[in-house]
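Structure incoming, see below.
As you look at this complex, bear in mind that one protein chain is not there, while each of the others sits in place.
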Amino acid sequence: MSRDKVIQVGVIGAGRIGALHARHLATRVPGAAVVAIADINVAAAQAVADQWRIPVIAADYTELLAHPDIDAVAICSSTDTHARIIQEAAAAGKHIFCEKPIDFDLNKIDQALAAVDSAGVKLQIGFNRRFDANFRRVYELVHAGKMGTPHILRITSRDPAPPPLAYLKVSGGIFLDMTIHDFDMARYLMGSEAEEIYAAGGVMVDPQIGDVGDIDTAVITLRFASGAVGVIDNSRQAVYGYDQRVEVFGSAGMVTVANNTPDSHVYSNVDGVHTAKPLYFFLERYTDSFIAEMSAFIKSIRQDTMPPVTGQDGRVPVVMALAAQKSYQENRPVRLSEIT
Amino acid sequence: MSRDKVIQVGVIGAGRIGALHARHLATRVPGAAVVAIADINVAAAQAVADQWRIPVIAADYTELLAHPDIDAVAICSSTDTHARIIQEAAAAGKHIFCEKPIDFDLNKIDQALAAVDSAGVKLQIGFNRRFDANFRRVYELVHAGKMGTPHILRITSRDPAPPPLAYLKVSGGIFLDMTIHDFDMARYLMGSEAEEIYAAGGVMVDPQIGDVGDIDTAVITLRFASGAVGVIDNSRQAVYGYDQRVEVFGSAGMVTVANNTPDSHVYSNVDGVHTAKPLYFFLERYTDSFIAEMSAFIKSIRQDTMPPVTGQDGRVPVVMALAAQKSYQENRPVRLSEIT
Amino acid sequence: MSRDKVIQVGVIGAGRIGALHARHLATRVPGAAVVAIADINVAAAQAVADQWRIPVIAADYTELLAHPDIDAVAICSSTDTHARIIQEAAAAGKHIFCEKPIDFDLNKIDQALAAVDSAGVKLQIGFNRRFDANFRRVYELVHAGKMGTPHILRITSRDPAPPPLAYLKVSGGIFLDMTIHDFDMARYLMGSEAEEIYAAGGVMVDPQIGDVGDIDTAVITLRFASGAVGVIDNSRQAVYGYDQRVEVFGSAGMVTVANNTPDSHVYSNVDGVHTAKPLYFFLERYTDSFIAEMSAFIKSIRQDTMPPVTGQDGRVPVVMALAAQKSYQENRPVRLSEIT
Partner (left out) sequence: MSRDKVIQVGVIGAGRIGALHARHLATRVPGAAVVAIADINVAAAQAVADQWRIPVIAADYTELLAHPDIDAVAICSSTDTHARIIQEAAAAGKHIFCEKPIDFDLNKIDQALAAVDSAGVKLQIGFNRRFDANFRRVYELVHAGKMGTPHILRITSRDPAPPPLAYLKVSGGIFLDMTIHDFDMARYLMGSEAEEIYAAGGVMVDPQIGDVGDIDTAVITLRFASGAVGVIDNSRQAVYGYDQRVEVFGSAGMVTVANNTPDSHVYSNVDGVHTAKPLYFFLERYTDSFIAEMSAFIKSIRQDTMPPVTGQDGRVPVVMALAAQKSYQENRPVRLSEIT
């Protein structure tokens, strides 16, 4: 494919994340055009299409898969549809960007990945945080050897407020819905796979979250194949805003990253010294990383290179989440090899 | 004018800043479209036009002024042409965004502003830093009374490297070329006009800058009508990058803003603790403020409101720069009323 | 006892920590005088005595216990002697300051505490970090309700370099020697007892540490009776210096404390922005807290109040350390109730 070709993308799903990717593809991603959007809620698709002058609107995403001019699809529909649409899109020869997680079921994931393999299309999973400037800098420093051998990884990942209960009921639970990003980050930064996971936590934020069978606070210990140890802490409610920090400590040094704020003001008065809260949530915090991940996807198509977040990168965090879930339920460390 | 109307903009000048505004108008500014670009260097205009699919290209900017579909122009040509083009654009009934400074000559500025007034078009001057999140936050806190009565203003404004000597020769000197932004910032933040200015400084970075009759380092004291005192320090070369800080101190508190960095990493090793340098220069540092100023200009047209940086806001910093120049030459405090 | 009385203290042990307490008692602790020092290494005792003009020097600490003018002893001898000396000092009617840990054996601890109880003397255990300005501030904010209900506790505690192997062989292992301070801090800050502990870790810094049966890196998860979860990470070697941070996160907010540095300089050059490393180790970092803990001990004697760190406060962290040890060995969460 010519590197000058503009990649024609169809967006499947016109919800919050689909609308976001459509906007970026229309205005911020070099070499891409968004030519179609599909949603069973046609009004939602229409609204996005109107804003970015997207010519094709469909209630049924299969229209996009059948469209000869579409090179790639961005799957932004509900999680339970991801694996099936991946298979169908692969069969239709479309390159695929798919939001995380691929599925909660490893068999379905494996079928989807097999379909991608046999079709020879590209698949990139939406672990956008890898493209954030802070985390990328940590990655670069770790992989340049600046920490020496990594010994300890710490990830803090706390949302500003819990999602609606209706969402939580179908979310797969905190490990599959929220920690999964941190599991990906752990693999990305440490360059070593987790072998065993121990999860502690509970319902501390809202008893209704417990009522739907989930927890809202967790501390997860990871043992890596390298011997290193990691710990992730999660909360569904940090009242001061989205808290997204990591730290890698090793034989030669340590690197940490702080939260991003809307501005750098420091106000001093008789009461103390005051600065801005972190950016509120992922839409504010990760705008640039969403643009960068989509740009990387488009670039991998145009340059015919491996997408930077592969199907396997989509599968492993699901295994980790399932291990964490089992660990929490049984209150014991669980080896990833137990999860099949 | 309907608030839904898309404002058709013609960009005059396809150099670095013209290309930047064209890109923003094409991709990031709501309610605007860039429909024409003019430069005596037609190849430069062509290159920008190609990138953003701008239909009209002209060697002569008067073609844009004559174009009936163009609502507004962005004047990004060399400073010596600003005043004349403002007059002509006003006569043509176009709304005007003009890069700073309007001119080095107060008579020409006054003629230009008179032309704008009599034509009844809108004029906004490109003091983009007012639209930066940090400085805007300082403004908001000061104007919300959080400092009480402002007593002391401090502005640090240092470039990462001097411009080419060829540029310096026609730049008007450090006060008109560089400090002018800080003069605008001083007025913006303090809500009071400077009455007297004292400038010290010299050639410290590069003797060649002295050879062309300019200086490269300056410390400027401002006395405001309110009684407050301000100090600006400038250098043409901060080896660690673009240094853009302000501080307002008053009876009830103090606010400062720090430099922006590409990421928030903190790396600790045997040698110390290390963080990122400031963003390199204004293109990196002020991207968002360039977008915000142009969005504000477009919005003021669509909503028929006063532009947030007026012609008078363009004139006063020139007076301040001329006073600073005179102060430096005569080594004495100079009242703004001496400058006519 | 009169509040004006100067408490006459005998220091038992003239090693590093004994010399430190002798210096503080001689020069920095109000209302105290150091009147005797004992060490089987008489030359060491002599050296300390010479420096602070301590009149009584003994090879045998029992001379101090028999001395009628001595009100209190500071036990700074090796850990294996603590429990016995506490019992003897209590029998002699001396108030007791004892370095941590009391002992590695819970029975011996219980006997010592019983002796203290029946003698009615005061006993304070040397968990000095409670008296550090940073940690005390965290304590105050947590106990003032500023975090709401605490949900997550994070403690990072890393030494700049491992102790000598000879020391490690008799240290009791990382949990009893190093983490014990963090276990105390966890109880102090959270106001809730740990019920279950899970420890992961390994030998990452130096294989010789493994050869003597210890580990050098650990991540320990704590479940508190309140439902909260804590995590401690330890390393025997942080090449950038002593790393002592805590964070308490709760329903209403979060508080963190950073490391202390010798100065606050920030140096920016072409390579980046550089600041000072943390203070090197506990002698530099905790000078003020050592003075404050001893002042609090003396004050509790003079004012006849409960010492701020009780015998029970000395016992519980040992239970926690033994649980962590068992957890690490058996790779499972261990309830504190299993430790007897």
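As written, the chain order gives the labels A, B and C, with residue 1 at the start of each chain.
One rule holds in what follows: a contact is a pair of C-beta atoms (placed from the backbone, for glycine too) under 8 Å apart; a residue touches a chain by one contact, two chains touch by 3 or more.
All values reported here derive from a predicted model rather than from experimental measurement.
Residue in contact with the omitted chain (choice from C:114, C:170, C:225 or C:252): C:252.
Among B:91, B:219 or B:266, only B:219 touches the chain left out of the display. When the missing chain is restored to the complex, the residue among B:239, B:270 or B:283 that touches it is B:239.
With the whole complex as reference, residues 27-28, 133-134, 136-138, 141, 146, 252-260, 262-270, 276 of subunit C touch the missing chain. Where subunit B meets the omitted chain, the residues involved are 149, 151-152, 154, 156, 158, 198, 200-202, 204-205, 217-219, 221, 223, 227-231, 233, 235, 237-240, 243, 249, 251-254, 331-333.
Although one chain is hidden here, its contacts on subunit A can still be listed: residues 238-241, 268-278.
Criterion: only the chains that are shown with their structure count from here on.
Farthest chain from subunit A, judged by C-alpha centroids: C.
Centroids of subunit B and subunit C (each the mean of its C-alpha atoms) stand 58 Å apart.
One finds 43 Å separating the Cα centroids of subunit A and subunit C. Rounded to a whole number, the gap between the C-alpha centres of subunit A and subunit B is 39 angstrom.
For subunit C, the set of residues touching two or more other chains reads 238-240.
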